[in-house]
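The complex is shown incomplete by one protein chain, all other protein chains being positioned as in the whole.
Chain nomenclature is as follows: A and B, assigned in order of appearance, with residue numbering initiated at 1 for each chain independently.
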Amino acid sequence: MIPTTARTLSDDMSKRVLSLERLHVSFFTDAGELAVVRDVSLSVSAGETLALVGESGCGKSVTALATMGLLDHPGRIVAGDITLGDDVISGFSEPQMRKVRGARIGMIFQEPMTSLNPVFTIGRQLAEVLRLHRGHDDRAARLASLALLERVRIPAALERLRQYPHELSGGMKQRIMIAMAIACEPQLLIADEPTTALDVTIQAQILELLDELQKDLGMAVILITHNLGVVAQYAQRVAVMYAGEIVEQAPVTELFADPRHPYTQALLQSLPGTVDPGRQLNVIQGTVPTPREFPAGCRFATRCGEVLSRCASDVPPASRHGGNHVFSCWQRMESTS
Amino acid sequence: MGQYLLRNLLQRLVLLVIVSFLVHALVHLAPGEPAEVDPNNPRFKAEDVAKIRAAFHLDEPLHVQYALWIRDLFNGELKSFKDGQPVLPKIWERFLNSLPLFICATLIIWTLSFPTGIHAAVRRGSTYDRSTTFIAYALISVPGFFLSYLVILWVVNAFGVPVIGMHTFGSEHASVWFRSMDNLWHLVVPSLMLAVAGVAILSRYVRSQMLEVIGQDYVRTARAKGLDADSVIYSHALRNALLPFVTMFGLMLPELISGAVIIEQIFAWPGIGRLSFDAILARDYPVVLTVTLMAAVITLAGTFLSDILYAVVDPRIRLN
Partner (left out) sequence: MHAQDSSTGSLIAHTESPWRLFWQLLQRDRLAMAGLGILLALAVVALLGKATTEWLVIFDPTTVRLVDKFRAPLSEASALLPDADRPLTGVYLLGTDELGRDVFARMLQGSFVSMSIGFVAVGISIAVGVVLGGIAGYYGEVRIGPVTVDTLIMRFTDAMLCIPIFFLILVVVALLPASIYNIMIVIGLTRWMGISRFVRAEFLSLREQDFVLAARALGLPAYRIIFWHMMPNAMAPVLVTATIGVATAILTESALSFLGFGVQPPFATWGNILADGKNFIFDAPWLFFIPGFAIFVIVLAFNLLGEGMREALNPKLQRR
């Protein structure tokens, strides 16, 4: 058993852009503290895409918002460090964080329809970020905005700048969101389910665009998704989250070829195309427990088909399988060792 | 845009016609007669009653009375039952007296409730939020005239200034400074009382609107850009939260006119509220009917203005 932190996972320390170390986030509600993110460690390097996978409500978005310093009351980081480049940003003050958001970390959201302010023109919303972080004047901001729109493949860019969000389609709006997020060439781009709300044909275009921009800018990308197909195509590494914890983390090919955690296995088996035609797809029994109901030990214990007696009471430590493959499971750990 | 405004205007004219029907029917269908202004007056003989009835067409069928009312209203020939004076100039004169009250109260309502409501929303759950919430509830729960009397007592005792009437009786020959201060006191206290309920209600409404908007995705986007809290709230959120208030403006006018009836009575303010109260007491139908109709006209004009403003500030309306 090796104590695992993000450090042990990283391929190339010098290129690492972001690392979360043992991050804990809780919601402090009337009903007491809810540990919605527990002991999450991950890292992502320049030019790399890390996919964060899990069912809705598993803590993916909360982790992303914690990284941005955008957790709202009653949510709060209880423990752990977030390091961006050489800065421990989890210790940053709000004014310091403002210089990070939009400049060093860009973020795009799930709902392009509602993520742009309906009463401002596209031009103004784009220029805002450039004026803020780049100190551009109106003219420079306008030129830069035009360039950005062309970069995200928006035709008739000049005209778009004068338009309001309701005049654009969903895919177009998501391109604008992307343009805003990359306006200051951030080190890290967090894409929180960027295509979930879009038509299937548009989804592929948006993902292609993200892929291309990443190659051009050399950004690190955290791609939050519940679509394993997207993961296989666009990510280099995957972290699987379940009920606020990362249960398994590995390079994409390895995870798909040799999943260790029972949850990951179940997830993969529930994908069409992974089992022989004609056989029924696997369904994971039960539902994700609510934070109030989280078991004290392994949080998957209530739904796991291979549960051991200790699973419910003891938290399984992270264990290694090969070079870059980490998972947390009592059953698998014992069978491996 | 032009078509939108035209349709809007037409709808309002139709509404105005409905209002005039309604008001006319209500007043005339109620039992009791205007001729009974003062049945105890011994000089009021049966032939006088008959004369009055004839002079004011009260023996005609209802729809004829309605037509005559409207005709006289537009001719400017509508006369008060009570003193035979033309109604419109009479109402206009009193309205001008009330206007400072309305303007002052409106200013108080809008300038106080916005900062209060926004601040409460931003600091949701704080002591400030909870205390303003409670104060707002308290203010809408006090009978208006009870509160006014308390305030009058307090102002008179604490500052020694009388606040009844439009200015202190006999102050015509005092210095300019004294007169303007005197007028100010006489204006501010009743305006404040007229504004109390409005401030309480509007500040609560501002707070809930702000809370609604602060939870929107685009506010999160603004924060993700690295904007500071003030820019997020006052530029991104407020602009959106303001939209519904544009329509509130027109709808608050009838409340002000209602409030004026009581406030002008308490403060002996010779405005439109007192005129209508006296007219009601005297069963002076032409005045009552016309004041009510005027109130509706003002309200409709207010909402019409609101709609135009709304179209200007909300880009989503412009296209439709």
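Just so we're on the same page, a contact is a pair of C-beta atoms (placed from the backbone, for glycine too) under 8 Å apart; a residue touches a chain by one contact, two chains touch by 3 or more.
Remember, it's a predicted structure, so these values are computed and weren't measured experimentally.
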Of A:96, A:169, A:253 or A:290, which residue touches the hidden chain? A:290
Among B:86, B:162 or B:254, choose the residue that contacts the chain missing from this document, as touch is defined above. B:254
Contact with the hidden chain only, please: which chain B residues? 14-16, 18-19, 22-23, 26-27, 30-32, 133-134, 137-138, 140-146, 149, 153, 212, 215, 217, 220, 251, 254-255, 257-259, 261-262, 265, 276-277, 280-281, 283, 288, 291-292, 295-296, 299-300
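Definition applied: only the chains that are shown with their structure count from here on.
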Where chain A and chain B are represented by their mean Cα positions, the distance between them in whole Å: 54
Touching chain B in the complex, chain A uses residues 68, 70, 94-95, 98-103, 106-107, 109, 111, 114-121, 128-129, 132-133, 164, 166-167, 177, 180-181
Interface residues, chain B side, partner chain A - complex: 216-218, 220-229, 236, 239-240, 243, 313-316, 319
